[in-house]
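First, the structure itself, so that you have it in front of you.
Here the complex is missing one protein chain, while the rest keep their positions.
After this line comes chain A, so read on.
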Amino acid sequence: MHARAELVSSGEKNSLSVKLVFLGRLEDLAGGSSRKVPLAPSIDAVLDGLDPALASALREPRVKLAVNGILLQDTDAPVLKDGDEIAFLPPVSGG
């Protein structure tokens, strides 16, 4: 019984989430280079849960997205799962 109680409480602590990574100037807008947010089924749903000003910056067409290190094409709409990492990549400024 004791073990089960512990499982439940650790389940609470590690609730399902995705990690957002903000590159370049998006880091300043987001107030940090990354953050964990509750898991939502789609990227749109994740963005809807953010501050509207940040969400609109992340939705700019010039901002590319990568999920778990794989660059998304414009039409991709991946189903998110626990632990996914979504990176928001503004235009690169070159090496």
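Going forward, a contact is a pair of C-beta atoms (placed from the backbone, for glycine too) under 8 Å apart; a residue touches a chain by one contact, two chains touch by 3 or more; residues count from 1.
Assume contacts and distances are computed from a predicted model.
Looking at the choices "Cytochrome d ubiquinol oxidase subunit I", "ABC transporter permease", "Molybdopterin synthase catalytic subunit" or "Glycosyl hydrolase", the name in the UniProt record of the chain not drawn here is "Molybdopterin synthase catalytic subunit".
Between the chain not shown and the residues A:L23, A:A40 or A:A55, the one that touches is A:L23. Touch with the hidden chain on the side of chain A covers residues 21, 23-25, 27-28, 66, 68-69, 71, 85, 87, 89-95.
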